[in-house]
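Of the protein chains in this complex, all but one are displayed in their positions.
Presenting chain A:
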Amino acid sequence: MAGIVCRIASRVISSQAACSSVVAVRHSHWFTSVLSLKTSMPLRAEPKKKKKVDPRREIMMKERLKKKLKRLEKVPPELIPIEDFITPAKCFDETRIRDAPKLCFEESERRALLLKEWSRYKYSQHQTEMDTINEALEAQRQALDELKLESEELYKAALSPDMDLFPFQHEGPSYTPPVTNYDAPEGKYNDVTRVYTQ
């Protein structure tokens, strides 16, 4: 600002000086002398004393803001709702209720007997499975005992865990075997899952 004032003043003065003789001309009371235009009134005043209270005041302001932020942050974050536990409103629609058919006596009897037969079948299936598994475990235990009789180091090597086994992947059986050289069509879908952020 002072610089601009100086430049303008010098241009004014030089123009003035060009047309008239060099006389101490005071165009404004700001310029005390023509030759020394470097300083102006506001500049000549002493610089503002920064009061010592000011830095303390700034620090206090910052601390107050920080405390406010902490109070806001202390609020616990909103819990993300579990979509599976919320029954969608569609299920409470009354128009959707199916009229239940009346079962005759024979049908209900047949159902009850079939359920009991099924539980017996499943129980025997479970027993055979457990027996097979226990048999296999027993065979393994005996094999390890025999190996111990043979040599200790082989036994220890057999007991050591296999690091390469896991992660173990195998595709289970499907209803039909895979078609050889099958080119699956590209499926396009719109993903409408809701993503929550805390």
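Operating definition for what follows: a contact is a pair of C-beta atoms (placed from the backbone, for glycine too) under 8 Å apart; a residue touches a chain by one contact, two chains touch by 3 or more; residues count from 1.
Everything that follows uses one rule, which is that contacts and distances are computed from a predicted model.
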UniProt protein name of the chain not shown, from "Autophagy-related protein 13", "Vacuolar protein sorting-associated protein 35", "Large ribosomal subunit protein mL46" or "GATOR2 complex protein WDR24": "Large ribosomal subunit protein mL46"
Interface residues of chain A (partner: the chain not displayed): 91, 93, 95-98, 100-101, 111, 114-115, 117-118, 121, 129, 132-133, 135-136, 138-140, 142-147, 149-151, 154, 157-162, 165, 168, 170-171, 173-180
